[in-house]
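Below is one structure, written out as C-alpha cells, with a few remarks after it.
With one protein chain held back, the other chains of the complex are shown just where they sit.
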C-alpha cells in the first residue's frame, strides 16, 4: 500500500494549517421541518415503542423512528444506515445520547414502510441490524465504554457484556411495560467513562488485586512521584528494590491492605498493571438516576460486590440483572424509578425481593461520608 | 466553723471503705401504684397541660402533675418540693429527663388541690416556683448545661439564656397549641453537654477567636503534644517563643485561619483560653429531633451564625427564637416537627418565613460530608 | 443586705419562669439565718460569692472559673469535677468550688425522706446548690471544698448506701426513661437493665481504663424519651417483632371523636375533627396501614415501628408482645469529628434478666475499642476511622441490610487477600509473557 499524502508537509507542519475551527454547525444538518419549527414544538406522542411524533405550533408533524445498535459501528454499517436515511428521510438522521439511531421523517406512511424495511435487516449471524424501540417506559440502549476493544485499564469487556445483557433485555427494548425509564449503563473500570454512577442499573468492571510492580522498569517508565500522588488511599510509597541480578533500583511499594484497586496508579504508571483473570470481574450497582423528575438525581448503590468474568456471555451477571428488572417491574408503582422503589420499600426488602445476598462489602467504609449511609434510626424492617 | 469528720480517716483511706455500690435501687422509690402496675399500663391521657393520668390493666389510675423549674436548685427549693410531695403524694415524686418535677398522685381530687397550691407559690422576685405544664404539643423545659455558673469553657451563660428564653416561651409551656413537640436545648460551648445537636431549637455558646497563648506558662501547665493532638483541624504546631525577658520557651503556634474555635485545645491546655467579650456569643440551630416517630432522628442545622452575648436577657436571641416558633406554629401541619416542616417547604422558604438572613457561614465546609449538604438538583424554589 | 451588688442578675428575677437567681438568693438567706443550726463545713456565704462571681461574668461576658483541677476521692477516677475561681480574693467562698456527681436512682424516682437526707448532707458539707439533674443524669452537687470530698463520699456510702456517678475516661452514669414504671409503650424494663448494667460495670464506672468517656442510655421504645440515640455510645431502644395489637372498637371511638387523638396532646388548638386517613394512615412512613371498611389493617411485616400510629391512638393500638431491644452505637456530641447519632448494630436482642447476651455484645465492643481506640477517641469516631466492618468483626455480628440506610454508592471495596482466588502475589514476568511492555 503506497503512502498517499493529504497535502500535509511534515517539514512545514504550519504550512496553510487550519485549526481551531470546531465542529460543523448544527443547523447544516437540520431536516427542513426542524429548521422551520425549532423552538416551536407543541407536544409529542409515542405512537408505538420506538416511534415518536412531535407536533409543532405550525401543525407540522415530525416522525422519529428510533433504532438500537452497537455503538461500535463499522463504516459498512454506517453506509447502510445512510442508504436507509436517503430512501426514507431525504438523508436526515441523528444519534441519541444513548447511541441509538433516529430516522427523522416527514410523513406517517413513510414510517410504516421504514418499519417494514428495518424489520428485515439482519446480520449474517442472525441478529437484528436496527431493532426499533428504546422509548418511553422501556429499557433503552446501554451507554458503555471501550473494554478490551481499545482500553488499557479495563477489568472486563464492554461490547460483550452489553451484547449479552441486551439480548436478555431485548423484549423490553421494544416494549413499554416498565414502571418508568430503566437505564442500564456499563463502564469497564472505575474511571467510569459514562454515567454508570447514576444509572438504574450499572455494570462496572472492577479489579480486585493490587498492582503488580514491574520494578526493573518502573523508574524508567514512570514518574514515581506522580504514581505515589495518584493513590487516593496513600497506599504507595517509594522504595529501593534489589533485583534478581543484585542491582538495586528505585521503585515503589504498595500497602496491599490499603489498596481498593482503583487503578489510578496504573493510569499514571504503566509498570503497575492490575489486570488479572481471577481478580477481575463485575460489580453491579442499582438505583441511580439523573433526571430531576419527582426526586433529585441519585447515585447508584453497589448491590453485588463481585461477579467473575464469564466469557463470552456472562450468564451469572445477566441472570442477576434480569432478576432485578423483574422484581422492579413487579413491585414498583407507575412512574417510580428503580431507586425510588428501593427507597420506598427499604433496601432490606430490595435484597429480599431481588434474591440478592447482602455482604459486608456493601457497607460503605470509604472516608467520613460512609457514616451517613449506616442506619441512624430504630426504624427497619425484619 | 469546726471541721467535723464523717469517720473517714485520711491516714487509712481504705479502713472500712465502702465503694462500688452504685445508686439506690429504683424500686425503693416506686410509689405503691407504680410497684403494683409496672409493665401493666394500658394507656394515658393528658387531662390538661401538665396533668397526665396513666391507666393500668388493673383499672388503677396514676395521676402526674408536671412542673417546670430551673434545674439549678437549692436545697431550700428541694425541701419545699418535698413538703408538697408529702402533703399530696405520700412523699413520692420524680424528675423527668428534661428536668421537670413530677408529682405522682393516686386520686383526681388530690390533683385539683395540688394545682391550686402550686399556682400560689412564687419566689420573692415574682416568678413561679413550680409552673405546671411541659406536656404534649407544647414547649417543655430547656435541657441545658453549666455556663458561667460552673464551667471553664463556656462562650455564654446557660441558666440566664434559659431563663430569658423560657420567659418568652412561657405561655407555650402551659399550652398545647404547637403542631408537635417543640424541644429547646442549650449548651454553652461546642462540647454540647446535652443533646443540642438534635433539638428542634438549639441555643449554642460559640467562641469566635482563636486561643490566646500564655507562652510563659504553656509548657509548664500543659502537655504540648496533647494540645497539638487535640486540634481537629491540625491548626496547632509546636514552636519556640522568645519572651519579653529574652528567655526562649517551648510553646505552640496556631494557624489562625485554620481555627474554628472549638476550644478542644483549651480542654487539654489551660494556657490556651478562648473566652472573649466580643468574640463569644450564640449560634442558633434548628430542626433536630431524636424520636423515631414518622421520620428518623435529625441533626439540628445552623440557621443563625452568631448573636452577641447581650446580658442579662439576650433580647436579640429571644426575639429570633420567638419568630421561629411563631413561623413554625403557623406553617407546620399537625404532628409535624420543626425539622420536618422545614424540609417539606424547603430551607429556602424556611429562611423567608422566619425572616432570617442566609449567610455564607451557614454553608457546610467541614470535611467531605459538606458536599452532601449542597444542592445537587435543579429543583429549588425562587 | 446582699454581700455583692448584682444589678444584672437582679433583672433575671422578673418574668414568670422560675428564677434561679431568686432561688440562689433564698438559699443565701437560709444559710445566713441558719435556723437549723447546721455546722457549715464550707463558708456560710458561699452562695453570696457564687452570685457575685456570676455577676462579674455577666459584666465581663466571660467565665471566671479556672481550668478544671484534678481532685477526687481515693480509689476512684471519676465522680468529682475540680473547679477553682480565678478571683479567689474577691470571692473566697467559692475559691474551691468542686462538683460531685451522685448516681441518680433509676427513672429518677424519689421518696422525700431520701431527698431530705441528701439536702442535709449537702447543706452541711457543700453549697446547698444542686442540679436536678445533670445532662447525663446524675444528681449534681454543685460546689464544695477539697477537704470535704472524702467526707461526703464516706457519708454517702456509709449512711446513705449511695455511690458517686461517673466522669473522666470511664463508663458514665447510665440513664433510663421512665419506661414500664409509668409508660404503656415500654418494650422492656429500662430501670432494671440500667440498674443491672450499672452494678455489673461498677469498676468501669469508677476506674478509668477506657480511651475516653462511654455512655449507656435506655429508651423503652422508639420515642426515645431519654434521647439515647443522640447521646450514648450504646443506645438501647425497645422494640418488638410481632404485630401491633389493635382494638377495633377503640379505633372507631377515635374516628367517632369520643377519644381525643394523641391522648390530648393537641388540645391547645382546634385542628378540626380527627381524620384517621390524613392523621394516621397517610403519615405512616411505610404506608403499611389502610382501612377495610370499618377495620383498620396493618401489614406488620412492613411496619418499621416508628410509633406514630400508636402515639396517636394509644387506646386502640398497643405495642407487640414479642419484645426486646435494638442496640445502636457511637452517638456523641460534635467534638472532635462532628456529631454522630447511634448507628444500628444489633437490630433485635432479647432483654430478659440476667441480660447475658447484651453483656456479651457490650464487652466485645469494649475489647475492640480498648484495643484500637486512640486517646480521647469516642467509639463512634473509632468506627468511622476503621469502618463499620471492623465493628462487625469485633462483635462477631453478620452484616445484614438492616445495618445500612442504603448500600455504599462508591465501589471502593477493600477486598482482603483471602477473599480473592489466587491471592495477591503474582509473577510480573509470567504476566509479561502475555503482555509485552
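Lettered A, B and C in written order, each chain numbered from 1.
By our rule, contacts are C-beta pairs under 8 Å (C-beta built on N, C-alpha and C of every residue); 3 or more make two chains touch, one makes a residue touch a chain.
Because the structure is a prediction, the values reported are computed rather than measured.
Though it is not drawn, the left-out chain touches A, B, C in the full complex. Check A:230, A:284 or A:362 against the missing chain and you find that the one touching it is A:230. Although one chain is not displayed, chain B still touches it through residues 190, 197, 204, 206, 208-210, 212-215, 217, 221, 256-262, 270-271, 273, 275-276, 278-279, 283, 285, 287-288, 299-303, 305-306, 343-351, 358-366, 368, 370-382.
Those residues of chain C that touch the chain absent from the view are 60, 62, 64, 66, 86-88, 334, 338-339, 409-412, 434-437.
Quick note on the criterion: only the chains that are shown with their structure count from here on.
Across B-C and A-C, it is B-C that has more C-beta pairs touching. Distance from the centre of chain B peaks at A, each centre being the average of the chain's Cα atoms.
Centroids of chain A and chain B (each the mean of its C-alpha atoms) stand 51 Å apart.
The distance from the centre of chain B to the centre of chain C, each centre being the mean of the chain's C-alpha atoms, comes to 12 Å. In chain A, the residues touching two or more other chains are 368, 371-372, 376-379. Residue positions of chain C touching 2 or more other chains, listed in rising order: 222, 224, 229, 237, 285, 305-306, 337-338, 341.
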